[in-house]
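Down below is the structure, laid out as C-alpha cells.
Missing here: one protein chain of the complex. Every other protein chain is in place.
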Amino acid sequence: MSAIVHQHVPLTHPRLPRWAPALVGVISLALAALLGISLGWGPVGIVVVALLVYLVGLPVWSRLVENRRAATNRFVTTLVWVSLGIALVPLGSLLWKVISLGAPQVNGRFLTWSMKNVFGESGGIYHSLTGTLIITLIATIISVPVGLMTAIYLVEYGAKSRTASAIRFLVDVMTGIPSIVAGLFAYALFTLLFGPGTKIGFAGGLALSLLMVPIVVRSAEEMLKLVPDDLREASWALGVPKWKTILKVVLPTALAGIITGVTLAVARVIGETAPLLIACGATTAVNLNPASGQMSSLPVFIYFSYTQPGANPKILQDMAWGAAFVLIVVVMVLNLIARVAGKILAPKTGH
Amino acid sequence: MAKSIDVSDLNIYYSDFLAVEGVTMTIPARSVTAFIGPSGCGKSTFLRSLNRMHEVIPGARVEGKVMVDGQSLYDANVDPVEVRREIGMVFQRPNPFPTMSIYENVLAGLRLNNKRLKKSEADSVVEKSLKGANLWNEVKDRLNKPGMGLSGGQQQRLCIARAIAVEPQVLLMDEPCSALDPISTSAIEDLIHELKEEYTIVIVTHNMQQAARVSEDTAFFNLAGAGKPGRLVEMNPTKKIFSVPDEEATEAYISGRFG
Partner (left out) sequence: MSVIEQKAGSPKRRLGDLVFANLTFGSGLLILVALAGVAIFLTIQGIPGFSAKAADLDGHANFIAYVWPLVFGTLLAAAIALLIALPLAMGVALSISHYAPRRLAVVIGYLVDLLAAVPSVVYGLWGISFLGPRLAPLYGWLGTHLSWIPLFKGPALNSGRTILTAAIVLAIMILPIITAISREIFMQTPRLNEEAALALGATRWEMIRLSVFPYAKSGIVSAAMLGLGRAMGETMAVAMVLSATGIVSFNLISATNPSTIAANIALKFSDSTGVQVNALIASGLVLFVITFIVNFAARAIVSRGDVRNK
C-alpha cells in the first residue's frame, strides 16, 4: 500500500455560532414584518415570507462560512421542522374553530332536545346522540367477538399457516376499504333482504362493523402475540386444555391491550359519516329502534345542518359547530379512556 | 500521517450516570493499542469517546481532554463530523450498507465530500482500499455485487476498507472479531499487523490471546466496584502486562481468577 500523502488536517473548520439559527430567524421575521407592514400583507403572508427568507438565508450563510455539506444539513433540518409546523397549523386552526364556535352552543337544551317540530329556533342533538350511541353499540357488538375470535385464530391456531397469512393479508387490505363502500354494502344487503330503500339503524351498525373489524383484529392480534409462550406452556403442563388456556390465561393477560384497541376502534368509527348517510339516513326525531325507520347520528346531523340548513341557516350552522364540538370531545375522551384503561388494567406482574 | 492520542482525566457520562471515570493515557502513533477488561467496564464507551461516536446516544457527554495532534477533540469549535473522518471506526458486527454494492460501500465515505469523483480515481481508491484490507483478490470479479452477499469475515474486511478509504489518521476497532469464526479472525489479525504501518490502531477485545498477539500496548479497564464507574487500572507494554503486570487486579484478570 502506497504511503498516504496526508497533510496536517485540521479538525476544526469555521463554524456558525450556536446562536446563528436564532439570529437568522429574528432577522427573517423582522425583514418580513417590515415588508409585510409596508405592503399590507396579513400575518400569514408575513410568516410565509419570513420562513422563505430563513430557508434561504441560513444555508447561504452556512455555505459561505462552513461548507456545502453543512449547508445542506442545515437546509434539511430546517425543512424537517418547517414541515412539522405546516402539519400542525391545520390541527391548531381546526381545534380552535371547533372550540370557539362549538363550545358556546352546548347547554342543557342542546343535549336533551331533538329537532322534532323545531322551527326557527335552535333545538338539540339528543336524537343524534342516541342514534350514534345505538349504531356504535351495534357495530361494537358485531365486531368485537368476530375480531377477537379471528385474532385468536391468527395467533393461537393458524399461526404461520397459509390460511392464516391469507386472512391476515386480507384484513390489512380491508382497513383500506372506503367508508362509503361499507355503507353501500350494508344498503345493498338490506335492499336485497327487505326491499329497496331500507335505511335503518342496524344497517348503519353493520356498515361500521365492516370498518371496525379489521382494526380490532390487528390490535388484538398484536396484544395476543405479546403474551409470553411460557404462560401458555405452564398452563398446558398443568393439563389445562388449549381452549381453556386461551380463555383463562391468554385473554386475561392481554385484556388491557385488547380493551385499549377496541376503544380506539370505537373512536375511529364513531365519527364516520358517509356509511350512515347511505345506510341509515337522517331524521329529526328520536328513534331508539334500530330495526325500523331512519336514525340520525351526530356526524350526519353535522353534515345536513351545515350544508342544508333550510330557512334559518345561521341557527342550524351554529348547531353544526356545537355538534362537531360534542363529537370531537367524545372522540378525545375515548382516546383518553383507551390510554388510561391500558395503563390501569395492565397485568401487575408485567415485564 | 498517523497521530498519537493524549487523553487526560476523561469522565464519560450517560445523562447523570458516570460510566467511565478519570482516564489518562497516551496512545502511541503507528502502533496497536488493545483495551481489555470485563464486560461493562466502559472500554467500548471509552473507545467511542475517542471519535465522538458516543454522543450519538442522547444524553451522553464527557468531561476532560482528548488531544489528537495538538487539537482537543472536545473544543467548542470542533466539528464531530470532521473528527469522525479523521478517526475511523470498525464495529463489533460487520455493517456494510445493505443496499450498496461492494464498490459503492468502499466509496461511501469519500462520496460524502466529493460528489463528482472521476471514474478512474474512484477505481483506484476502491482497489487500493480493498488491497489494504486484504480483500481485493476475493472480490475483484464481483465489485458490483451487494456487500451483504459476502461472508461475515469478508464483510468485516469490507468495513475496514470502507474506513481506510477516507484515509483517516486513527482506526478504532470495537471487538472487530467477536462475531467471526477463527479463520476470519486470523485474517483480520494479519490485516491489523499490516495496517499499523500507517495507522494508529486502537482495538477493544474480549479475547486476551488476541490482545497478546496483535498489540504493542495494552490497557486494562475494570469497574471500581459494583455499580461504580469503570476506570483504567493500568496501561503498559503488552509483553509486560502479560508477564509482570504492575497491579494485582490485572494479574488476577489475566490469569483468569476473575472476570
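Chains here go by letter, A and B, matching the order in which they are written, and residues are numbered from 1 within each.
The definition used in the following text is that a residue touches a chain if its C-beta (ideal position, glycine included) is under 8 Å from a C-beta of that chain, and two chains touch if they have at least 3 such contacts.
This one's a predicted model, so the numbers in the text were calculated from it and none came from an experiment.
Taking every chain of the complex into account, the omitted one touches A, B.
Among the residues A:34, A:94, A:111 or A:141, only A:94 touches the chain that is left out of the figure.
Summary of contacts with the chain left out: across A:141, A:159, A:192 or A:340, the touching residue is A:192. Screening A:16, A:32, A:139 or A:274 against the full complex identifies A:274 as the residue touching the chain left out.
Shown as candidates are A:177, A:226, A:288 or A:340; the residue that touches the absent chain is A:177.
Which of B:3, B:128, B:162 or B:196 touches the hidden chain is settled by the complete complex: it is B:162. Those residues of subunit A that touch the chain absent from the view are 44, 69-70, 72-73, 76-77, 79-84, 86-88, 90-91, 93-94, 97-98, 145-150, 152-154, 156-158, 163-164, 166-167, 169-182, 184-185, 187-189, 191-192, 196, 210, 213-214, 217, 233, 236, 239-246, 267-268, 270-274, 277-278, 281, 299, 302-303, 306-307, 320-321, 324, 327-328, 331-332, 335. Taking the complete complex into account, residues 51, 53, 56, 58, 81-86, 88-89, 91, 93, 95-100, 108-109, 112, 159, 162-163, 166 of subunit B touch the chain not shown.
Methods note: only the chains that are shown with their structure count from here on.
In whole angstrom, the spacing between the mean C-alpha positions of subunit A and subunit B is 47. Those residues of subunit B lying in contact with subunit A across their complex are 1, 68-69, 71, 73, 75, 77-79, 81-83, 86, 112-113, 128, 131-132, 167, 169, 194, 197-198.
Of all residues in subunit A, those touching subunit B in their complex are 1-4, 6, 8-13, 15, 69-70.
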